[in-house]
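Worksheet: the structure to be examined is printed underneath.
Missing here: one protein chain of the complex. Every other protein chain is in place.
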Amino acid sequence: MSAESYLVADKGVKSWLTTTDHKRIGIMFLVGVLVALFLGGVFALLLRLELLTPGRTYIDALTYNRFFTLHGIIMIFMFMIPSIPAVFGNFCLPIMLGAKDVAFPRLNLGSFYVYSAGVVITLGGMLIGGADSGWTFYAPYSTTSPTAVAPVGFGVFVLGFSSILTGLNFIVTVHTMRAKGMSWLRMPLFVWAIYATSIIQVLATPVLALSLALIAIDHGFGLGIFDPRMGGDPVLFQHLFWFYSHPAVYIMILPAMGVISEVVTTFAKKNPLSYKGIAFSSIGIAFVGFLTWGHHMFVAGMSIFDTGVFGVLSMFVGIFSAIKVYNWVGTLYRGHISFTTPLLYFFAFLFLFVFGGMTGIAVATSSLDVHWTDTYFVIAHFHFIMVGGTLTAFLAAMHYWFPKMFGRMYSERVGLFTAALVFMGFFFTFFPQFLLGNMGMPRRYYSYPERFQALNVLSTGGAFLLGMGVLLTVGNLLVALKMGPRAGKNPWQSMGFEWLTESPPTKHNFEASPVIDRGPYDYHLGLD
Amino acid sequence: MAHETRASTYLWTWLALVVLAVATYVLSRLDLGALQVPIALLIALVKGLFVVMVFMHLLEHGATSRIFFGIAFTFILLLISLSTADVMTREQDLPVPASGALAPRG
Amino acid sequence: MRAPSAVAAEHFEDLKQQGHAARLGMWAFLGQEMLLFAGLFALYSAYRSMYRADFHQAALHMSVALGTANTFVLLTSSLTVALSIWAARARRPRACIGFLIATLLLAAAFLVLKFTEYGHHFAEGIFPGRYYHFAELPQHGAHIFFTLYFFMTGLHALHVIAGMGVLTWVLLHALQHHWTPEHHVGIELGGMYWHLVDLIWIFIWPLLYLVL
Partner (left out) sequence: MNEFMRKMLFLPTQSSTIAQSIDTLHYTVIAGTMIGATVVFLVAIYFVVRYRERDRPFTKTPAIHAPVWLETSFIAGTLLLFLVWWQVGFAQYVELATAPADSIEIYVSAKQWMWRFAYPEGATSIAVLYVPAGRPVKLIMTSRDVIHSFFVPDFRVKKDVVPGHYTTLWFEAKQPGAHDVLCAEYCGTGHSMMRGQVIVLSAGDYGKFIRGIVPPLPAAEPPMPPSEPFVVTEQGAAQLQTSMVVEGQLAAARWGCLRCHTVDGSPHIGPTWVGLYGSTRSFDDGTTAVADEGYLTASMMDPRRQIVAGFKPVMPTYQGLLEPPDTAAIVEYIKSLQHAPGGTRVLPDVKVPASGPAFVPAEGTDVR
């Protein structure tokens, strides 16, 4: 190694806090989102504990409502949205493009501090009373709730700007910082996914920012624009909210799809069945994802006309995901498959994504959605596809890029075990919830009729299994961080461009700007 | 980047914008019925294009910027049209009594 | 975006790449700003189709003179800021400074007119949200119209103020003869931001002031 790795090139806490190195910023985001995952997970377990019995188990209804609001806000805005883009996007995207850094490194650091500020404000709002409006902030409940909706809403508003800045940075980076020879069709699929995500982040998040600002202003100062007492229409808030929050689902899942594309090609040592299919369907999802927000509102008092339009558009967005699934599976065909922890996570992802996605088509069917919407069926559906998809891909990425980031190898044996544990936990937490939804148990229920109890107990059991699985996974990686064997430059024998650098990379990634003369998945050429 | 827009171009653009603004004002004083809003918005759109293309140099900047701008504009149109379509196609939309009973916030 | 120095930052290949990146970043940022306003325009559109007659009544009550005057003020400020960039490109630093100062003065004039108008509204009891108590137009539609009016023009005014901040920063650099034909990305970006303010007003003006 001619130069020191980025981890030790500069020393001291200050060198980390003021760094503009995309890799270090990625690591700082990693710490941030892991803390958020832990907090959100704790709230999830507290919720599941309360739901063990039909009536009060150990907390009152208001506390429960605050807990599920915080669980949602923390998991969505602090964990899932920044998880893959801000951590692995930051770490890998410039390297994959053959660049020394992102286009605006200082803006990138700024994005981290905006994120931190958002976390502090939101959690501060939680300490001074906590919101109980749910992460959806539906007016007029959110504007009349006696809890601290305004600070929490403002915190999410700030988190949104962190997301916008990260997305903006990536868009410009992809356009302007590609190495020589890196044509658009040679970009790794992860880059395509992050690029599509960034478009959504930049163009959808401001609408969320605006609608949350309107809610916070109404809650704080009584300047209501959705207040029915003044002729306002609460349904319009839902339009604005879902205009962001439906595409936000793709902010979470598109990067996960990108990770999966990298994992499946690396461990099958195969070119993707259709590179263009996967790449362009990411863009397709980003675009059509903007046209389907109304399927959250089929029973909200929206017109029949809009229900029809949004219903049919929702079917189209499903197609793009189906293209990806076919391609991933097809990529395995005649590959050279090594069964590792990331690949096991790929299978967990595939299961959760395909079954969850198919239930998504089911809930997009207008008449079926009438029974399912706002019940546990929807909870189970989006936890399968969005949380399950993002979490398994996030963990796959953690294992896949762990040697890249830290230069050490984790224990494969323990990794496979914890991956299985996470998957089992996830399945037993959320599968019963599909059935609960069919039975008609509405979401956000603090107490429930007794006939729902058996499945709720099963779900709570699964949740603790899941929590244990995630803790063990992180533990395994922490042990590897200290004691894992040296990984070497390219332990997976991947042809991905990020493996062209040292593991861990040096401060400037490349000694000389690389020239790209092949695609990232040209396994038919054999390894270099 | 094709550089150097001449100062006279800016002046002409400004003049065109002023003329269009006056036209908007005059047309708004006439009774054009249902066409009133579309015409006003069309003129605003033309004015906007002048500003974006000449003043903001979108003509000089790369195709990428134009595409990005186009996408943003498309999404704006979608947001406005689909949410307004909901309101316009609801079956019945009567004002409703009895919201006064809303409890004052504590 | 920071002031680009005459040398490209170390992670860029050259100045051209850096300028391209900066402009593209600005466009992405402006796209974001447009979507921020789009939410309010969507609300306007939906509420207008709900309360057509009330919106008509309420718009009749707006001061067309002030709104139109502001339209011309902003259009002219767009011209002056464009000319300041032209001056920088043509190596005329004094003209550049002059045009920037003119732009800032026009921006201040816009705010003065705007706040005068707010003052008139407040005097009549036209406030946003629950503080609205204008006896002549008690309808819900008027109430919504004026609340939207305050949100739209208020958010726009915030952008005017932010734009003035940006232009002041540009002016400070211009005073040091910082902008040259070779190097004027900063002033160009500042100008783009200012044009956005004009762009949005171009749509706000007919919708709120001209009775449609």
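To keep things simple, chains are lettered A, B and C as they appear, and every chain counts its residues starting from 1.
FYI, a residue touches a chain if its C-beta (ideal position, glycine included) is under 8 Å from a C-beta of that chain, and two chains touch if they have at least 3 such contacts.
Here the structure is a predicted model, which is why all the values come from computation and not from measurement.
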**Which residue of A:Thr19, A:Thr173, A:Ser245 or A:Thr307 touches the chain not shown here** = A:Thr307
**Message:** Looking at the full complex, which residue from A:Thr20, A:Thr53, A:Thr365 or A:Ser411 touches the chain that isn't shown here?
**Reply:** A:Thr365
**Missing-chain contacts mapped onto chain A** = 60-62, 65, 132, 134, 136, 138, 140-141, 144-145, 228-229, 231-235, 268-271, 273-274, 277, 298-301, 304, 307-308, 311-312, 314-316, 318-319, 322-323, 325-330, 332-339, 343, 347, 350-351, 354-355, 357-359, 361-362, 364-371, 373-375, 435-436, 438-440, 442-451, 455, 493, 522-527
**Prompt:** Contacts of chain C with the missing chain: which residues?
**Reply:** 53-54, 138-140
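FYI, only the chains that are shown with their structure count from here on.
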**Message:** Contact counts by the stated rule: is the higher one at A-B or A-C?
**Reply:** A-C
**chain B and chain C, separation of their C-alpha mean positions in angstrom** = 14
**Item:** Distance between chain centroids, defined by C-alpha means - chain A, chain C (Å)
**Value:** 35
**Item:** Two or more partner chains touched - positions in chain A
**Value:** 171, 175, 203-204, 207, 231, 233, 236, 239-240, 243
**Multi-chain contact sites of chain C, meaning residues that touch two or more partners** = 20, 24, 28, 31, 35, 38-39, 42, 46, 50, 140
**Asked** Given the complex with chain A, which residues does chain C contribute to the contact?
**Response** 1-2, 9-13, 17, 20-21, 24-25, 28-29, 31-33, 35-36, 38-40, 42-43, 46-47, 50-51, 128-132, 139-141, 143-144, 147-148, 150-151
**Touch list for chain A against partner chain B, complex** = 140, 144, 146, 171, 175, 199, 203-204, 207, 228-229, 231, 233, 235-236, 239-240, 243, 287, 290-291, 294, 301-306, 309-310
**Complete:** Residue positions on chain C within touch of chain B in the complex are 20, 23-24, 27-28, 30-31, 34-35, 38-39, 41-42, 45-46, 49-50, 64, 68, 71-72, 75-76, 78-79, 81-83, 86, 89-90, 140, 188, 191-192, 195-196, 198-199, 202-203, 205-207, 210-212
